[in-house]
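Shown here: the complex without one of its protein chains, the others still in place.
Now for chain A:
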Amino acid sequence: MDDFIAARSQMALSLGFHIIFSCIGMVMPFFMAVSHYKWLKTNKEIYKDLTKAWSKGVAIFFATGAVSGTMLSFELGLLWPKFMEHAGPIFGMPFSLEGTAFFIEAIALGFFLYGWNKLNKWFHWFTGMVVGVSGLASGILVVAANAWMNSPAGFDFVNGQYLNIDPIQAMFNKAWFTQALHMCLAAFTATGFAVAGVHALMILRNRNKEFHLKAFKIAATFACIGALLQPLSGDISAKDVAKRQPAKLAAMEALYQTEQPAPLLIGGIVNEKDKTVKGAIKVPGALSFLAHGDFKAEVKGLDQIPEADQPPVAITHYAFQIMVGIGTLLMLISIVYFILVFRKKPLQDKPWLLRLFVWAIPLGYVALEAGWVVTEVGRQPWIIYGIMRTKDAVTPMPGVVYSFYIFSAIYVSLSIIVVFLLYRQIKMVPVLYNQSETSRS
């Protein structure tokens, strides 16, 4: 492995790790707030227990999210100094606003976690909401920075110089809205399915049924609303990519030749050497429609992109297929779920549905990671699209490979510990919350 690949892999690993925790940090507070609200309204202790149980999970994830985020703000410089030297002042605005949002989030979380029985109960609920809203805000802001890398704005690039810098214009770049929308929905979908699935598993195992059923319903509702909207938002993203980064779209679809109308490929094996795709199902005209809203439109293929500017096709294509496949599946599950809910069927009598949710535990996150791979790998070889190449941005220090190994080891062990902790939290639910009726004064 050479240093350049090591640096890219380390960046991808760190972001891929951070994104999981930050999504949970963004979304769980809203689940908590719903359950908290129900407790305040109905006075049922079970909702209070649920809020508390979830808040412990959030605390674990918040800390992990915060340290991994701290890492990232250093890693950007450690790995990509030439990029940061120029990009910092341009795309820095969202990061500085994000700082405020994080700060508020951290403070509000302090209030929320340590405020039981100390604060006015509605103010306490409000602090929980603040955690959620500022978390979401920080997610939206940081995506603006990434969107800027896809769709640079707010400066003039003259003879290799970055002139007339305007950070506000850079923040409101063209890709921000679509990316932020899609990202937020993804956070709700992925976290919602993961949480709902864990509680579904507990219902199936007959543990604290009432507790887990309440939890399941809250999480599943968020998840399914997200999953229904996700393909719509994805379609907007795809149209946007077609306009802004034709090379990325062509790689996503493994479209080697420009075609009019262009077919949509489902599945298939990409051969990057021969520039062919084998064994894919072709849906005639569908890609033209997805990319341009017209079944007959021309779609630019990779043949129109200079060799040196082409992203890796196979990875981008497979990642895109995984994301869309999972997205479709989750949408179907959501439809079934809502039909059952509207028919007022008791969900605990439907073990097959619960089992579906258990299977879906990792799927949302897989789609989310795959989606980021599409966006980031699809942007290659550029770190700032059309302006700076990734290989020109990498640190001059040799030996990045070793830091990649160290970080991989750290991330792997952290993931294991977090899973282990959550497993223990869930295992202890009966002990902590079951006899609560008797032990509570």
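Methods note: a residue touches a chain if its C-beta (ideal position, glycine included) is under 8 Å from a C-beta of that chain, and two chains touch if they have at least 3 such contacts; residues count from 1.
Convention: contacts and distances are computed from a predicted model.
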item	value
Hidden chain of the complex, named as in its UniProt record, picked from "RNA-binding protein KhpA", "assimilatory sulfite reductase (ferredoxin)", "Cytochrome bd-I ubiquinol oxidase subunit 2 apoprotein" or "Aspartyl/glutamyl-tRNA(Asn/Gln) amidotransferase subunit C"	"Cytochrome bd-I ubiquinol oxidase subunit 2 apoprotein"
Option from A:12, A:40 or A:84 whose C-beta touches the chain left out	A:84
Absent-chain contact - pick from A:228, A:387 or A:421	A:421
For chain A, the residues touching the chain missing from this view	56, 59-60, 62-64, 66-71, 73-78, 81-82, 84-86, 88-90, 92-93, 95-100, 102-104, 106-111, 113-115, 118-119, 165-168, 395-399, 403, 406, 410, 414, 417, 421, 424-425, 427-428, 432
